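Note that this complex is displayed minus one protein chain, with the remaining chains in position.
Showing chain A:
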Amino acid sequence: MLEVQGIDAGYGPVQVLRGLSLDVRPGEITCLLGRNGAGKTTTMKAIMGLLPLGAGRITLAGEDIGRLPAHEVPRRGIGYIPQGRRLFAELTVAQNLEIGLMTRNSPRHVLTRVLDLFPRLADRMGQRAETLSGGEQQMLATARALCLEPRVLLLDEPTEGLQPSMIEAIRQVVIRLKSEGVAILLVEQRLDAVLSAADRVVFIENGQVRETADAADLRARPELLKRYLGV
């Protein structure tokens, strides 16, 4: 579905990604693991077209999207849940979702479906996003991305700073999307949260892919983790 082939990217003169390649398949959760500064968030931003590519290609179902203007990338069907949620803080829940719906001119029933997944948001439609609790903010960030009926979903540390019940709620939604055939790329620090849900794990270091492993293998042979992550 989403293929990243040998991309170089970075911030101005600072190159972060060096020939990074990975692919994200429909109905699978691909997890990006690596230490701080390895290039996980940079990979996400490069896919979203927020950083110029120095080399390489990014294709979505065969279409080259690596050199589209940033605002065209989500219109191809990529939903992005950025690190730290990045809600439009002064807008209401309804307005945040409206922006998600506007991205691809989603029909109205999409909103109903999204609110079915997150009933707590339905009660808070008129509330400003900045007044929500951390868990509700994460739900809103997820719901906003789902409003564009994504073929590919990028989640950057969705469980950061959340209480266990919220983490579980988010996890259930992600697993449900996977079963509906969405291709999911997940960045996560907490291994336990990842291993049980992921299909494949991509280890990155210094902006390059070190290893790609089946999550099932990692569950069976935890010593592999030690080799890749030193944990």
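The working rule: a contact is a pair of C-beta atoms (placed from the backbone, for glycine too) under 8 Å apart; a residue touches a chain by one contact, two chains touch by 3 or more; residues count from 1.
As a working rule, contacts and distances are computed from a predicted model.
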Among "DHHW protein", "TonB-dependent receptor plug", "Branched-chain amino acid ABC transporter permease" or "Cell division protein FtsW", UniProt's protein name for the complex chain that is not shown is "Branched-chain amino acid ABC transporter permease"
From A:A61, A:I99 or A:L224, the answer for touching the chain not displayed is A:I99
Could you tell which one of A:G34, A:P82 or A:G207 touches the chain left off the display? A:P82
Identified contact with the non-displayed chain, of A:L91, A:V110, A:L191 or A:L224: A:L91
Considering the whole complex rather than only what is displayed, give the residues of chain A touching the chain that is not shown. 48-50, 69-75, 80, 82, 86, 88-91, 95, 98-100, 102-104, 144, 148
